[in-house]
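Sharing a structure below in structure tokens format, with a few things to ask.
Omission of a single protein chain aside, the complex is shown with its protein chains in their original locations.
The block that comes next holds chain A.
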Amino acid sequence: MASISLRKLVKKFGELTVIPDLDLEIPDREFVVLVGPSGCGKSTLLRILAGLETIDGGEVMIGEERVNGVPAAKRDIAMVFQDYALYPHMTVRQNMAFALENKGADKAEIERRITEASRLLDIGDYLDRRPKALSGGQRQRVAMGRAIVRDPKVFLFDEPLSNLDAKLRAAVRAEIKALAQKIRTTMVFVTHDQIEAMTMADRIVVMKAGVIQQVGKPEEIYERPVNMFVAGFIGSPAMNFFPVTVEGDDLRLQTGDTVPGHAVPGFATLSAGQDRQIVLGIRPEHLDGAGEGKGEGVPITVDLVEPLGSDTLIHFTLGDVAAIARVSPDLRLAPGDRVSLVPAPGKARLFDAESGKAIQ
């Protein structure tokens, strides 16, 4: 158990600066998910925490200790790798015992911890098998087991679910979350999958090109994204972005339709006629289908219908923007149908088109 703090962190690979300048505080016992598109430097950041990569500037603190030059072996952290990285020549039991043996734990203690961890993860039945004889899901569990028995200061996970099939992934996601709540150790979990981030995190760190975009609780990130990147990255299907202009008390869309300003947070800070490009961001789930000709909402024509069972996604085009709305399946919409969409009050976001920053 330990807090983590990164201060003015710089990481380069030769000429390539992967992390230009990064600050991050992770309190003790928090489950933090680092999320961002592939190649944004998440793994690099995690490996820096692990001591597997050197840094080119700044400070890495684990607990009260400055660990800049401390090798991975001395950091007392555990890591679950994307490919699990189990020792192929060792049985599951030996895999789990290895780190404890290195620490010089006694036999009885090692046995006790393995028993406990294997009960927690339900891997007791194949303790004497080699990794080769296990399925992907089982290997994943063993990798977790190998981390748990350590009782480390910090757990690091590098996309541990990406090699599992979709169904298993959802199940393991829930398990890891339950596990995290049980063991309550500081955990840093890296993923490019925003659903994993939303479902598991105490706090989410959204990264892009080595720069932290936003840090916050999942609902904060979802409800109040600080910029268009975060807004578009978190949430599925992604937020729709419509260019708008301010007209009196309304926002005018490219098509000439208007959205009442009072329903949009941040509208009050805008003044009419401003020479500023503004983008209205609305999530698909915040567009309600109101049926045709009720006088309110924005009329659109349905291009494509994707029934999900509980909801239906309708694809439409507004001006030159392709957009999606998540509506009730009871509307029974078909391609070509006309429908009016009403933004849920208080849910839309405004962004400065140029900087991408949210207008609060």
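Quick note on the criterion: contacts are C-beta pairs under 8 Å (C-beta built on N, C-alpha and C of every residue); 3 or more make two chains touch, one makes a residue touch a chain; residues count from 1.
The criterion applied here is as follows: contacts and distances are computed from a predicted model.
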| item | value |
| --- | --- |
| Which of "Mycofactocin maturase MftC", "2-oxoacid:acceptor oxidoreductase subunit alpha", "Carbohydrate ABC transporter permease" or "Tricarballylate dehydrogenase" matches, in UniProt, the chain that is not displayed | "Carbohydrate ABC transporter permease" |
| Hidden partner chain, touching residue among A:K8, A:K103, A:R276 or A:R332 | A:K103 |
| Touching the absent chain when the full complex is considered, from A:G14, A:P88, A:G256 or A:G309 | A:P88 |
| Contact partner of the left-out chain, one of A:A2, A:V18, A:V32 or A:A50 | A:A50 |
| Residues of chain A (touch criterion as defined above) contacting the omitted chain | 50-52, 71-75, 77-79, 81-89, 98-99, 102-103, 131-132, 146, 150 |
